[in-house]
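Handing you this structure, nothing more for now.
All protein chains of the complex are present and in place, except for one that has been dropped.
Each chain carries a letter (A and B) given by its place in the written order, and its residues are counted from 1.
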Amino acid sequence: MDGLLVAHGLNISFEIVVLALVSLGLAITLGLLGVLNLAHGEFVMIGAFSAFFVQSQGWPYLAAFPVAILACGAIGWPVEKFLIRPLYARPFDAILATWGLSLLLREMVEFFFGRGFNSVAQPIKGTVNILGADYPAFQIVVMLAAIALIATIVFWFLRSVTGRRIQAMVDNPDLAKAVGIPVDALARNTFVAGLCLAGISGVLLAPIVAVHPSMGIDYVLKSFFVLVVGGLGHILGLVIGSGVIGGAEATVSAIIDRTSGYSFVLILSLLFLWRRPNGLVAR
Amino acid sequence: MNTQLKRREVLAGMAGGAALLSSPAVLRAAGNEAIKMGTFFSLTGPASLFGPTQTACTALAVDQINAMGGILGKQVEIVAGDGGLSPAEAAQAAIRMTLQDKVDFIVGSHNSAVRQSIIAAIKGRVPYVYTPLYEGGECAPNTYVTADTPQQQVKPALNALNEMYGTQKVYLIGNDYVWPQKLNERAKEYIAAFGGEIVGEEYAPLGPGNKFDDAVTRIRAAAPDLVFISLVGGDNVNFNRSFAGFGLDSSIRRLSVLLEELTLFGIGAENSDGLFSSMSYFTAVESPENDAFKSQYAAKFGADGPPLSMLGADAYSGTHCAAALLNAAGSNDASAVMSASNGLSYTTATGTAVMTNRHVNKDIYLAECNGVAFDIVKSFKGVAHGETCSV
Partner (left out) sequence: MNAPVLRFENLTGGYGSIPIIREITGRVERGSCLCVLGRNGVGKSTLLKMLSGHLPAMSGQIALNGRDITSLAPEKRHDLGVNTGLQERPVFDGLSVKDNLTLMQSDQDLEGCEPFFDAFPVLKDRLVQLAGTLSGGERKILSFVRTLKDNAPLTLLDEPSEGVQPENIEHMANFICKHKANGQSFLVVEQHLHLAEEIADGFQVLDNGRSVLECKVGDITRGELVQQITV
């Protein structure tokens, strides 16, 4: 019985951590740049296909990270320049544009890799016994890597010179320009970094889930729920939002079933949109 | 019921005759016009993965039918519809297809909700052939089911696994909609019949892909001998990857009822130990007919064609069935086709099938996954479909 509780606890933690990781990139583009990037999930998908590509070439799994960053960067840079930048002040148009982009990216990947499911082998096989619960070793690694990545980025954002300049740009764009911050370039780099982060989470998730061109849809919706609940004001909102959404879904799923867990999250998000549209941690 | 139907048919026939008389242009053109076949395959939506092979296999069947002289002496022309639409949209598309495009018959491969709305929309005006495996019980007028029924697909497989491995305790997991739920009702009867026990049952929502770590944890706690899986597509992949990731594949067997080549490729070689599938078609089936079918398919589409799988082979057989139905009836008149259907034999990917009660008795195969390929471990010859539709 103890082992069962530990197993459910690990499942819930995994769900929360993965959700936070995938949402972080979306939080960057939405929270910092005001662009609701509906193609965010497609960059997770591109990351996952990077892992598949690397495996099919016979390269080691770790090579997928630079490949994913290169791919997301190479796509993200022109996308920011020609599609997103003209629409920074027009959020609704940006939503439409990124929706179109998501279709385009799916078609593109479909053209190269086909529409079918692909499998990426787990680089670390087997299970480890944690307090009486057998848990996949690779998922432990993913959890630790995700926590390390999130912590690094949050620390960097709060402490580095560039992180402070990004905060300054978001806080007061006119003043940021006046003090000499190259706002256009910084916004582009920030946007591309958010996309690369999505790609990295795709690489981490690829060995666990079905890799196919439409997989991105699975992620963008729940990430959006996280930001609805957590709010865009602070990095803390992301952590709390992931905890609430991932935790609530996993807990209700564990106690009742998946359908109830999914419905619960949907209702929770709608309640937030209705009663508390700025989320738990408002700006 | 039957007399009512007849009266409606007669009325429709009279109306049609009047229309023909009042428009001689239609009458003149009818002689050399093609015969129109409407299709509903999964071009978009969650099952769109299967669309390309369905479309390709159907094109192959149409080539063969046309080479043999067509249907009622006319060449077949395809009017493609999308079976991946919502039921309401599919109904509208079906109405357009029958009234505007004036198709002569329809072949469909899509989920059961769409099937029900298409049937309601076309009201038996044209023959409708439904091809993918399903939950059974469809007896709507002028509707012909070439699909695998639960009695064919599930019963022999559960019995065989029970005999081979003594699988008594079964855990049911499926997606939350009509097909898995009705299929599981039937599965429970079959399991009860050999004295087995259900140790768990759960459903995951259709829609965005699910993670199944919690379900796998519950399954481990319930300690079944067999997991009976009616998850579809990405969920089927995700579940089986989690299942093996948690190391359950070494101790618990799995039987999945919608597991074909494309899904297995997503599950991956390292996650398919102890995983079984039961269907009327696998590319691995060894028979001269299947070899011929595969080589014709390869000849038409080359090595880069859509990967062949069960849902494509079903669409191929369903198209041949429709052609045989109309040719045997001598028209697409509902009552003529209904009575021609009983005892009708037609070409399938693996041989010849015979239709009774508007369903099909057929050979069923139990396959065990070997990496990302299927090994046929048992063949069940001429399994009865168990449906009782009137003709």
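The definition used in the following text is that a contact is a pair of C-beta atoms (placed from the backbone, for glycine too) under 8 Å apart; a residue touches a chain by one contact, two chains touch by 3 or more.
Quick caveat, the model's predicted, so the values are computed rather than measured.
Taking every chain of the complex into account, the omitted one touches A. Touching the chain that is not shown, out of A:Leu87, A:Leu104, A:Ala168 or A:Leu266: A:Ala168 (per the contact rule at the top).
Only one of A:Pro66, A:Pro182 or A:Pro277 touches the chain withheld from this view, namely A:Pro182.
Where chain A meets the omitted chain, the residues involved are 161, 164-165, 167-168, 170-172, 174-184.
Note that in this section only the chains that are shown with their structure count from here on.
Distance between chain centres (mean CA atoms), chain A to chain B: 37 Å. Listing the residues of chain A that touch chain B in their complex gives 4, 7-8, 11, 14-15, 115-122, 125-127, 134-136, 138-139, 208-212, 214-215, 217-218, 221-222, 250, 253-254, 257-259, 262-263.
The touching residues of chain B, counted against chain A in their complex, run 46, 48-49, 51-52, 176, 202-205, 207-211, 213-215, 217-218, 220-221, 233-234, 237-238, 241-242, 245-247, 262-263, 265-271, 307, 372.
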